[in-house]
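Every protein chain except one is present and positioned as in the full complex.
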Amino acid sequence: MSFLQALLNGILVGGFYGFMILGFSIIWGVMGIINLAHGEYVMMGAYFAWAMFRQFGIDPLISAVLVFPVMFVVGYVLQWLVINRVVERPHLISLLLSFGISISIANIYKLIYTADYRSVTVSYAGSFQLAGLTFPTVKTIIFFAGLLLMAALHLFLQRTRLGKSIRAAAQNKEAAKIVGIDINRVYAITAGICVGLTAMAGAMIAPIQPIFPFMGPLFTVRAFAITALGGLGRIPGALLGGLLLGIVETLLTIYVPGTGAKVGTAVSFLILVLVLVTRPQGLLKGLRPVEEGA
Amino acid sequence: MSRFTPPSASENPVRRYDIWLWVILVLLAALYPFTQPTTARLLIAIQMFMLITLASNWNLIGGMTGYVDFGHLTFFGIGAYTVGILMTRSGEVIFAPQLSFWQAWPFSGLTAMLFALTLGAATLRLKGPYFSIAMLATLLAMREIVRLFTPLTGGGGGLDLPPELNRIQEYYIALGLMALSVGLMWWIRNSEFGLSLLAIREDEIGAEMRGINTTLHKTTAFALSAFLTGLVGGFWAWQNTYIDPDVVFFEPRNLEMIMAAVLGGLGTVWGPPLGAAVLYWLREFFWNRFLFAHLLGLGLMLIFVVLFLPGGLVGLLQKGRVTSVLDLWRLQPAHEEET
Partner (left out) sequence: MSTPILEGRKLTKTYGGVLALYRVNLSLYAGEILGLIGPNGSGKTTLFNALSRVVPVDEGHIFFRGQDVTDMRPYQIARMGLARTFQVIRVYRKMTVLENMLISRPWRDVRPWDLLKPSRHDIHRRAWELLEFFQIAHLAHMPAGALSGGQRRLLELAMASMPDPDVFLLDEAMSGINPTLVEQIKERIMEMREQHGKTFLLVEHNIQFIADLCDRVVVLHQGQVLAEGTPAEIMDNDDVIEAYLGV
């Protein structure tokens, strides 16, 4: 495989990663909650697409649209009933809580769907040639869909009233309260949007990813690594971090013999540690320092 | 100077003498084998002692120092494999004489500690959540690494250890380990070292500004915790007579260790033993009928405890404020209750 081809594959995967971690990054940026259940939302989206495909033959890309309202409600309710209770409390607490949520979700899915690997095979699973490079069709579609959704989210945050309240809440909670923003509702809506987007990402990769109940941590670890690379709650940063991780992962798989599909977690882990040890502020200085204990 | 209180009176008297209660409990437990219990009962006791030990060790880094370690089972696994490899693989892969359990056992703690020192040099520089996720990734990676190094670890096929079944002896080892771990926690909690760990948990920059070498202190806590966890792992491998990646890096064990500490009370001396005992009781008499949902039960329980019992059982006992289930709901907003 030529270097350019490898680079292309990395970029296609990376663009998707950038979109996949947006929910994680925004929830952290806005509420200071580290959502260890992030990967589980990806998993839920993927299962949704799989079930829709099997039952009704619905294409995963359509499922990706359908899954958003469903998971919006899940995210909203979970935030409203559970997570809002710990927003003000130390990181330790929200970490443990979301760890509990992550394990519960994964095991509920195991009970329902068993631990077997599932897959979705779409008719357009092949690839096409362009300018001497091979474009895997599904990954290309996902890449552009991801970019499109990122742009949409950016516009939503910048232009709409709701988006502005979310940004206000992220910057100064107290001030947001004073100007009459119902902070709990804003948090719940933010969580709904983030969980919905994350599940969309999960539904979109259903055709190219084995689906099983314990796939979540692979994505959560990636989310951490990308956040370390690209900073918190910033869409361009997420894209850049995603691209970096995608390219490094792909190049390593190709050029270092013996690394298989499991390379993702290891690479993410190494990047995470290397970046944060050498640059505690994150690669682009976009990381909000984690306040000790509070 | 009129209101100067002498140091002895300034100490909480309960905290000074509670260790004797522990000593009495341990001595009573030491008498248990004389009542001719069945092997099954001894095994239950051994498993419970191990869970208490693990929870107490986890509490040292996760509860007292505030570095929530989601991958602490790594050290358990390293301990287990150290004993397994030293007892079965000499001559073939490693050029060392075949060791008996007693010769191999100390190495399980030492390798775990060395690994913790190496790993801690990088991960302990990560703050809060980054540390947690890095340790979780370490655990996931370690399971794969063990699977890959087949010549040394037996890969997925595992290792068979020479069986040397003497449950009474095992009972006393487990009891001794537990007594040591919990006793050590008590000692640390009452020492300046323990105070400094609590300070690091609450405000690391502040602790640093007041002259505490936070890196040294938290690395020490991490290494000590890993050492004891490694010892438990080594002992576990020996008494189980068989290890493979799935039974050693058994996810429910990782979660139970954390859960017991959280349920009992993070950062308290008596929380993890209490939490582990309650959790173990629940598992033996209730969840065993719903084994398929064991992890789900633990996950839901973690959510419940974090939301409604932030101080854990110890916090509950100290406050003595809960008289009905309804009170649990009301307890939630009280921020100062957090440990």
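We call the chains A and B, going by the order they appear; numbering starts again at 1 in every chain.
Rule of thumb we're sticking to: a contact is a pair of C-beta atoms (placed from the backbone, for glycine too) under 8 Å apart; a residue touches a chain by one contact, two chains touch by 3 or more.
Keep in mind it's a predicted model, so treat the numbers as computed, not measured.
Undergrad: For the chain omitted from this view, which of the shown chains does it touch?
TA: When the full complex is considered, the omitted chain touches B.
Undergrad: Of the residues B:I188, B:A260 or B:L279, which one touches the chain left out of the display?
TA: B:I188
Undergrad: Out of B:L25, B:A121 or B:M209, which touches the unshown chain?
TA: Among B:L25, B:A121 or B:M209, only B:M209 touches the chain that is not shown.
Undergrad: List the residues of subunit B that touch the chain left out of this view.
TA: Residues 1, 3-5, 7, 10-11, 187-188, 190-193, 195-196, 198-199, 202-203, 205-215, 336, 338-339 of subunit B touch the chain absent from view.
Here, only the chains that are shown with their structure count from here on.
Undergrad: Taking each chain's centre as the mean of its CA atoms, how far is subunit A from subunit B in angstrom?
TA: The computed centroid separation for subunit A versus subunit B comes out at 32 Å.
Undergrad: For the complex, which residues does subunit A have touching subunit B?
TA: 34, 36, 82, 85-86, 88-93, 95-97, 99-108, 110-111, 217, 220-221, 224, 228, 262, 265-266, 268-269, 272-273, 276-277, 280, 289-290, 292-294
Undergrad: Quick check on the complex: what are the subunit B residues that touch subunit A?
TA: Checking each residue of subunit B against subunit A gives 66, 68, 70, 122-123, 125-130, 132-134, 136-138, 140-141, 144, 201-206, 255, 258, 262, 266, 292-293, 295-296, 298-303, 306-307, 310, 332, 335, 338.
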